[in-house]
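One protein chain omitted, others in place.
In order of appearance the chains are A and B, and numbering begins at 1 in each one.
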Amino acid sequence: MFFLKKAENWFVWIFFPLALLLPLFLEQNEFYVNKLTSVVIFAMFVMSLDYLVGRCGMITLGHSMFYGLGGYLFIMIAPEYEAVNFWVYTFYICVIAALIALVVGVIVLRTSGIYMIMITLAIAQMCFYFFSDSVEFGGNDGLFIFTKPDTSLFGLSFFNLDDPMHFYYFCLLSLFNCLVFWKVVTGSRFGRIMEAVKDNPARTTALGYNVFLFRLISYCMASALAAYAGYLFALQYGYVNPSMMSWQTSGTALVMSILGGMGSLYGAILGTVVYEGLHYTFEHLTQHWLLLMGSMIIAMVMLFKSGLAGVIDNLVERRK
Amino acid sequence: MDFAIFLVQLLNGLQYGLLLFLIASGLTLVFGVMGILNLAHGSMYMVGAYLVWYFFQLTDQFLLSALISAALALGLGVLIEKTLIHRLYKRNHLDQVLLTIGMIFVFNALQSILWGDDPLGVPVPELLSGSIHLTELVEYPVYRLFVAALCLLLAGALYLVINRTRIGMLIRAGESNREMVECLGVNINQLYTLVFGAGVMLAALAGVVAAPMISIVPGMGEHVLITCFVVVVIGGMGSIKGAFVAALLVGVVDTFASVLVPGVSSMIVYILMAVILLIKPEGLFSSQK
Partner (left out) sequence: MSESPLSQSPSQLSQANLAEADDTSEAHAISEAHAASEAHARSESTVVLETEGLCKYWGGVKALDNMSLRFHERSLHGIVGPNGAGKSTLLNMLCGTYKPTAGRIIHNGDCINDIRPYDFARRGIGRGFQKTNIYPQVTCLENCCIAAQRRVGGSFNIFLPKNSSQLLEEMADQALAQVGLESRRDEIASHISYGEQRQLEIAMVLATAPSVLLLDEPMAGMGHEESQLIIELLKTLKKDYCIVLVEHDMDAVFELSDQLTVMVNGQHLITGSVEEVRDNSKVKEAYLGQGDEVI
């Protein structure tokens, strides 16, 4: 019921079953399962950015700050040698990230357009240097997570974080939930006004809506989910490091999101998968995969105006 | 801190600021006149440094290598504008971001293919290799003074071009109202090509003159790019005057911060920017309304 557009429907029905089956063929190889997991996690991050940029019109180059914070927050608030409850800490991290986003948002959302790109970048860089310069947080090398949280809920343990397969399926479920969540948000009354704010802020103000508040709430939600993705990433590899917050992470996510088709939400998954797939392929072809990747991106901008989702939309609509 | 050290730091800061201005002026020009956000601008700085290293290996002449590099950079800028940027004027900032990130990838890859990933260095030209005494004990390298003087000279030239020529008039019109320049219609394509080429050349030139003072390493472009963004934003996007003031400010603040408060020195520039944007969300000398 959420996936109204035909192309979207197709994608969901092809991608998720495929993603469910894929690890069965890869069971011997933990490396590939881990790789898939990190792609799925990153797709969640990209999706939150996609919502922010594509659905709210707030272009940020500092979103990686929250991705990184997701990991660092866990290290900061969780005791080092004691397994804490996964769900409780998920909640904590999302709430704290949203609160940080609230403060940052009040500053950042005073600006728009190119200034917003810049100031988000500056704040993320500040955060990046704070962690990469601090001895306490391991500087450039980051920190290890010694004790992974315990995932039991009401005394029942559904899955084990140390098992790559369990973790993969959990992340896949999270990704699906994220997609549904964002679809619900964009299809809600809140989403209607957010869309209006994006298309025409002046008109929306004149109709009596507090544009700033709508933007702020969206910013907080997207930041909380970015932090959630970062938290999962940190748990997967058992460490955090400042490169998670580097501007390159934001840049890459933005590229994936645009590649997939800005604002289409499912395009975030598509963009991440395609980008990572190309990355992997090129990396195996040549040591200079950046050259191929860069040329690919340039060709992409020149040829398609609305990303891969736009291409698929066109194909599907034409078949109809 | 005694006076001599203070003076040295101040000179360092100003010289760094002037170098930043050289790079940032191209960035802000391209944005002001064409509305293009060029993330690959830092790569041009890197290209300049690598080119001068390469030609210095071949010719052993710094001045000659510098001139060749600058000319090549101009050509490169024109080529990029004609083939890629040209088609992006009507598209949104996001597409520009995507394209220029793609260009960063390509330039980084080419650098790695052509010149490898090891740090490289260019010796200071013989003529400028000495030092002068500021006080009995404190010396200051002549080359750094030369760089500062050269940057000032270029800034002056830029000022003259912008304020005294017809092209400059169009650029100024672009600073205050980009749509209006589009309405003027006269040779707008040539103006765009020229401005973009000049911007690339200025960034490359900064790389060229910086080459003897730094180690030439992969990724040097990205670092300087972010700092230049800070400069351009503090100054006000599109404002050359703003970029000049902001570059000096950033240069001096950054240099002193690394002496006085080493712990947070890498953050200080961003804090400066956040504070200034809080007070003036459009930058110090914003001209775009």
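One rule holds for everything that comes next: contacts are C-beta pairs under 8 Å (C-beta built on N, C-alpha and C of every residue); 3 or more make two chains touch, one makes a residue touch a chain.
Remember, it's a predicted structure, so these values are computed and weren't measured experimentally.
Across the complete structure, the visible chains that the omitted chain touches are A. Among A:P79, A:G155 or A:G208, only A:G208 touches the chain that is left out of the view. Touching the chain that is not shown, out of A:F176, A:F190 or A:Y237: A:F190 (per the contact rule at the top). Residue positions on chain A in contact with the hidden chain: 184-185, 187-193, 195-196, 199-200, 202-211, 213, 217, 221, in rising order.
One rule holds in what follows: only the chains that are shown with their structure count from here on.
Between chain A and chain B the centroid-to-centroid distance comes to 33 Å (mean Cα coordinates, whole Å).
Touching chain A in their complex are the following residues of chain B: 31, 37, 39, 84, 87-88, 91, 93-95, 97-99, 101-110, 112-113, 222, 226, 229-230, 232-233, 237, 263-264, 266-267, 270-271, 273-274, 277-278, 281-283.
On the side of chain A, the complex with chain B involves touching residues 53, 59, 61, 107, 110-111, 113-115, 117-119, 121-123, 125-126, 129-130, 132-133, 247-248, 251, 254-255, 258-259, 262, 288-291, 293-298, 300-302, 305.
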